[in-house]
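A single structure is presented below for examination.
The complex appears here without one of its protein chains, the remainder shown in place.
A, B and C label the chains in the order they appear, each numbered from 1.
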Amino acid sequence: MKIGFIGLGHMGNPMARNLAKHGHALKVYDVVPELARKLAEQGCEVATSAVDCARGVEMVVTMLPSSPHVRSVYLGEYGVLAAIAPGTPIVDCSTIDPLTAREVAMDAKAKGCPMIDAPVSGGVAGAEAATLTFMVGGDVPDFERSKAVLQCMGKNVVHCGGSGNGQVAKICNNMMLAIEMIATAEGMTLAAQLGMDPKVFASIVNTSSGRCWSSDTYNPFPGVLENVPASRDYAGGFGADLMLKDLTLVTDAAKSARQPVLLGALAQQIYQKHSVDGHGGKDFSSVILQYMKA
Amino acid sequence: MKIGFIGLGHMGNPMARNLAKHGHALKVYDVVPELARKLAEQGCEVATSAVDCARGVEMVVTMLPSSPHVRSVYLGEYGVLAAIAPGTPIVDCSTIDPLTAREVAMDAKAKGCPMIDAPVSGGVAGAEAATLTFMVGGDVPDFERSKAVLQCMGKNVVHCGGSGNGQVAKICNNMMLAIEMIATAEGMTLAAQLGMDPKVFASIVNTSSGRCWSSDTYNPFPGVLENVPASRDYAGGFGADLMLKDLTLVTDAAKSARQPVLLGALAQQIYQKHSVDGHGGKDFSSVILQYMKA
Amino acid sequence: MKIGFIGLGHMGNPMARNLAKHGHALKVYDVVPELARKLAEQGCEVATSAVDCARGVEMVVTMLPSSPHVRSVYLGEYGVLAAIAPGTPIVDCSTIDPLTAREVAMDAKAKGCPMIDAPVSGGVAGAEAATLTFMVGGDVPDFERSKAVLQCMGKNVVHCGGSGNGQVAKICNNMMLAIEMIATAEGMTLAAQLGMDPKVFASIVNTSSGRCWSSDTYNPFPGVLENVPASRDYAGGFGADLMLKDLTLVTDAAKSARQPVLLGALAQQIYQKHSVDGHGGKDFSSVILQYMKA
Partner (left out) sequence: MKIGFIGLGHMGNPMARNLAKHGHALKVYDVVPELARKLAEQGCEVATSAVDCARGVEMVVTMLPSSPHVRSVYLGEYGVLAAIAPGTPIVDCSTIDPLTAREVAMDAKAKGCPMIDAPVSGGVAGAEAATLTFMVGGDVPDFERSKAVLQCMGKNVVHCGGSGNGQVAKICNNMMLAIEMIATAEGMTLAAQLGMDPKVFASIVNTSSGRCWSSDTYNPFPGVLENVPASRDYAGGFGADLMLKDLTLVTDAAKSARQPVLLGALAQQIYQKHSVDGHGGKDFSSVILQYMKA
C-alpha cells in the first residue's frame, strides 16, 4: 500500500520504518527537513509539504506532538484535507484532546475520508520494537480496515468505540496511572519511614488490595524491582514531562466535560512541581523523589 | 490450648468461634456483657474483666476498635499486663497506629510476654469464613509460635518484620487502596462523561498500565463487574467509614513520621466529605458517588 | 467621541448605556440582534456586523465571554482588524487568557491600532452603577488616552503594566479570592463545629492574621454579616460558575507558564464539584455549602 506519513520525530521515525519493513511504499513529511531526509536514505519518497504528502497515497498516517499541530496539518488552506482524495482512510496516532480529535474526524468525514484516532502506549522502545498498543476510536469498519497497517507498528490494536474514544482511553488510563504511581510513591516511602523493609512491603501490597501496575511491575522505590527505571537512576522509560503533558490534556478535558477530578488535578500539580524542580527528563516514576529527603 | 479472647464485636465474635471450632478452650471478655454471653452459649468460659480473662490462659488474643482501647485493655492498674503470667504470648489483631503497637509490645516484653501485632484484612465475611489475611509484626520466633493459632482464623499469615510492622503494612496498603479506588472512580466517570462505554474502558485499563485491584477486581462503576458492591447499591463490603478510620490512622502516622502524603491526605478528606454526606455505612467503593450527578 | 461597542450582554449593555449617558455617540453590535435593538431604543446606531461596527468610529470597545469569541471578533477575514482604520484605539474589557490578549494586541499593533486589555471587577451591579474597577494592560500612553472613556463606566482605572497584564492581575487576584473564600468556609464551619459562635470567631479572625476580604467583607457563613449573599440564600453577587470560569482560565495559564498552583487547582476542582452539585448559579460564597451537612 502507498502510505503518506507525516510527523517523523522520536516516535514517528521508527513507526514509519516499521511500515516500510513490511513492504509498504512510504511518502514522508516533517516540518524539519532533516527528519524526512533520514528516511529518504531508507528509500522513502520525500514530500514537499503536508498537503503534498497526502496526494497520490492510499492512506495517511500522522504522529504529531499536540492538538494545534493536528489542526494545522489537517485543516485550513494548506491542510491535508484540502488535497486528499475522497475515500482515503486517515489514521492519527497523536495523543491529543478528544474534542479536537472528533472535530478533525468530522471534517475528514465531510470530505469523504474515514478517519480514526489511534494514540499509542509503549514509548520509543515500543515504537522501535513494533510492540506498541494502539487505542483506536472510530467506526468498526474503519477500525477493521486499518488494523493490518497498525499491526506492522504494534502488537495490540484495541477498539475503544466511536471517534475520539482512542484519546479518551489513553488519557483517562494515564490519569489513573499517574495517580497510582504517586500513591505507590507515598505508600512505599511512608512504610519505609515507619520502619518497614521496602521489598517486604511491596511483596505484601502486591498480593493485597493495594496492588497496581505501578507497585508490581514498575515500582518507583530503588532496589525493589530489577530492570525498571528506579534501578538505574530513573533513566529511560516514560518521561515525567510526557506524563505532565498527558495530565494537562486530561484535566483540560475534565474541565470541558465539567467533571471533577480532584486527585487527577493534584497529580498534575505534583508533576508540574517535579518538572520545575528539574526532573522532567527523568522517567515518570522519579516522582518518588518528591517524597525523599535530599 | 487455653486462649483468652478480648473484644467480641462483628470481627471478634466469628474469630473466637473459629478458634473454638478448632478445639481451643476459650475464655472470653467484652465490655458489653451480652457479647460475651453469646459465646457462653457456645461453650466458652466468660471472664469477669479483661484482667481476669488473661489469668490462667496460655495465650491472649485481642480484637479492639482503636488505639485508646488497646492501651486501656493492656496498660494501667486494671490492664492485662498487670495480671498476665510471664511468658504468655500475646496477639493483638486490632488495627491501630504503629507507635502505640510498639509501645504496648515493649511493655509486654518488659513483663516477659512476647507480643505480636496482627491486624487483618478480609472483613466480617473473611472472619466468618476463616479466610482472613493476618499482617504480623514481631520477632520471627514469636511469629512462628502464633502461626498455627492464626491459621484457625485465616488463610494467609504474612510476616512483615519487627514489632508494629503489621500495622504499618495494613495502613500503608489501605492508603494506597483508598487513593487507587478514588483514581478509578475519577477515571471511570470521566471516561463515561467523555463518551466511552464504562465496560470497554475498564477492559482496556485492566490490560494496561492503569490497572489496579480497584479497577480489575472491585470496580466502583455500577454494572462493570458482577458480584461487587457497585452492583448492589454499595451494600456489604468494606464500609466507607472503616476506610475513613484507616485513612485517619495513616495520615496521623505520616505526621508523626514527618512524611508528606499529599494524595493520602486528600483521599482522607474526600472520604470525610463522603461520610458527612451520609454515605459512611456504604461500601467504600461508593466514593464514586462523589463524582456522579445527583 | 464616536465609539463602536461589541458585546451587549449583562455586562456590555449597562456599560454601553453609561458611555451614551456621558454624551458619546455609540455604534453597537451583538450576534444576538435583540440585544442591539434594546440599545437602538436608547438612540444608539446599530451595526450590521462586528466589522461594520468598527468602521467610521474613533474607538472600539469589546465585552465578550471568552478567548475564542475575542479571537473570532478581531481576527480572520470578517474580523474587526480587517476593517478598522489604522490608529483607532481598541479596548477589550473581556476576561480572557493573557496569551490570547497579547496575541490579539500584537496583531492590532501590526495594523497601527493601539490595543489595551481592560478586564473588570464589580459585576453587573458595578456595571449598572458605573462603579467597575478596570485592570488595564498596555503601554502607558494608550492607558492614559483611554482613561476618560473607562471612567464613564467605572470608578477605578488601574494600570497593571504591559499588554496582557490586565488579564494577569484579574485572574491571579481571583485565584487568591477563590482560595481565600474556601479557606474562610473551612475555618468558619470548623470553628462552629468545634463549638464556637460564628460571629465571635469572625470578629477575632478579622482583627487577626487570618483576616481577608472573604472573612471581613463577604463572609460566607449565614448571619455573620448583613447585606451579603450569605444572608439571602446566596442570591445575587458573583456567580459560582463565573468563578469556576476564572479558575479554569488561571489554572490553564499556570500550566502554560509551567508554574505549580496546588491550592488553585484544588479550588478549581471544588468549584467544579459545587457546579455539578447544582449550585453554579448561586453566589460564589455558597461554596461553604460543600462543608455543611445537608
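FYI, contacts are C-beta pairs under 8 Å (C-beta built on N, C-alpha and C of every residue); 3 or more make two chains touch, one makes a residue touch a chain.
Everything quoted here is computed from the prediction, not taken from an experiment.
Residue-wise, the contact with the chain that is not shown comes from C:Cys212, picked out of C:Ala108, C:Cys212 or C:Ala230. The missing chain, though absent from the display, is touched by one residue of B:Asp107, B:Asp216 or B:Asp252; that residue is B:Asp252.
When the missing chain is restored to the complex, the residue among C:Met1, C:Val124, C:Leu262 or C:Leu289 that touches it is C:Leu262. Seen across the whole complex, the unshown chain contacts chain A at 266, 273, 276-278, 290, 293-294.
Interface residues of chain B facing the missing partner chain: 248, 251-252, 254-255, 258-262, 265-266, 268-270, 272-273, 275-276. Although one chain is not displayed, chain C still touches it through residues 98, 121, 133, 135, 156, 158, 160-162, 164-165, 168-169, 172-177, 179-180, 182-184, 186-187, 189-191, 193-197, 200-201, 204-205, 207-215, 217-218, 250, 253-254, 257-264, 266-267, 270, 290-291.
Throughout what follows, only the chains that are shown with their structure count from here on.
Two copies of one sequence, chain A and chain B, touch each other mainly through matching residues, since over half of the numbers at the interface are common to both.
A straight line joining the Cα centres of chain B and chain C is 52 Å long. Separating the CA-averaged centres of chain A and chain C is a span of 37 Å.
Each chain gets one centre point, the mean of its Cα atoms, and the points for chain A and chain B are 40 Å apart.
The set of chain A residues touching two or more other chains comprises 254, 258-262, 266, 270.
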